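Sharing a structure here in C-alpha cells format.
Every protein chain except one is present and positioned as in the full complex.
Moving on, here comes chain A:
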Amino acid sequence: MPSNKSVSDAPISQFTNCRILREHTLQREDLWVREGKILDPEKLFFDEQGYADQQVDCEASIIAPGFIDVQINGGYGVDFSQPSEDVTAGVSLVAKKILEHGVTSFCPTLVTSPPAVYHKVLPQIKVHDGGPHGAGFLGFHLEGPFISLEKKGAHPERYLRTFQSGGIEDLMEAYGSLDNVAMVTLAPELPRSQSVVRELCQRGITVSLGHSVANLSQAEDAVQHGASFITHLFNAMLPFHHRDPGIVGLLTSDQIPAGRTVFYGMIADGIHTNPAALRIAHRAHPSGLVLVTDAITAMGLPPGHHTLGQQVIEIQGLHAYVTGLPLPYSRRWLINDEFVS
C-alpha cells in the first residue's frame, strides 16, 4: 500500500516490533520514517491518508538516538593529543570504530599539551557530519592547559598555563586557532578567567568547569559569565562539602540564570565514580546528566603501554596508570557498553 503521493513521493518505512525512546521512557511503539525524518503516524494516517511502503521487523530491539561523546581522548591506538601529520586519519578511524557502539557524534579531546601540539593539530580538521563512514566531528574539546595545578590529574604539570591578559591573546597563544573547537575545560578560579569565559561563549564555544579547586561561588560566577558544563563531575575538583559544595553545588544552585541549564559529564565506569555518587547527582539534577567515556588511546586494544598526550599510560588488567603514578590517576580502558544502561 503506497504512501499518499499528494505530499511526497518518497517511500515510508515503518519499524515495527521495537521499543523507542520517547518522553524519557522506552515505549513499545512503531517508528515511521520518510526521507530521514521521523513522521507522526497519526498525522500521516488522518492528514495524508498514507501508510508504510515497507515494514522492518526490529525483533524487539531498542531504537534510540545516537550517542554523543563529548570527552574522548582517543582509541584504537589513536591519541588525539599527538602532533600527528594526519589528524584526519586518526579521527576518522576512531569515528568509524565508535559508530559500532552507537556513538554518532563526538568531540575529540586534547589533554593539556604544549602550544606546538595545538597549533599543529587544530587546523587539520573541520567540523563535519557523520554517516555510515563514521561518527560526526562536532569540534575539539580542549581540556586544559588553563587548569588547576592541584587538580591536574593525569595532565602534565609543565604545560599548565594561566591567563596573562584575560583576553583572546591568551587563547590564541596557547591554541593558535579556535575555529573547530566545540568545548574548552578550564578552572574558573584562575585570575582573569571571567573575561575568557565570556570570550569563548561569544564564539559559541561551550565552557566547561573542571580540573579545578573552585568554590561554589567562583563556579556560579563562571556560569553567570556563560559557562554551561562541568567536566567529569566529582573527578579533579573539590569534593562536595556541606558548607561549600564547590563545583558539585552547581547541580542545585539557585544562582543559575533563568532559562539556562548546567550540564555535567559523568564517567560512569564504576571506577571514576561510585555508583551511589552517580545516583545522588542524577537524582539532584536528572536533566543535566551527560555520560562521557573519557576514553584513551588504549580503548579497544590489549594491555601494554600507550600515550596520553605527553604522558605514558600503562594498562594492567582493567586499570590504566600514568607510568610511575599510583591511583587515583587510573582510568578504565575497556569499552564498556554496560555503563550506559
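Brief remarks follow.
We take it that a residue touches a chain if its C-beta (ideal position, glycine included) is under 8 Å from a C-beta of that chain, and two chains touch if they have at least 3 such contacts; residues count from 1.
Just so we're on the same page, contacts and distances are computed from a predicted model.
When the unshown chain is looked up in UniProt, the name that turns up among "Glucosamine-6-phosphate isomerase", "Cleavage and polyadenylation specificity factor subunit 3-I", "X-ray repair cross-complementing protein 5" or "N(6)-L-threonylcarbamoyladenine synthase" is "Glucosamine-6-phosphate isomerase". When the full complex is taken into account, the listed residue touching the unshown chain is A:41, out of A:41, A:77 or A:102. Even with one chain removed from view, chain A keeps its contact list with that chain: residues 1, 4, 30, 40-46, 48-51.
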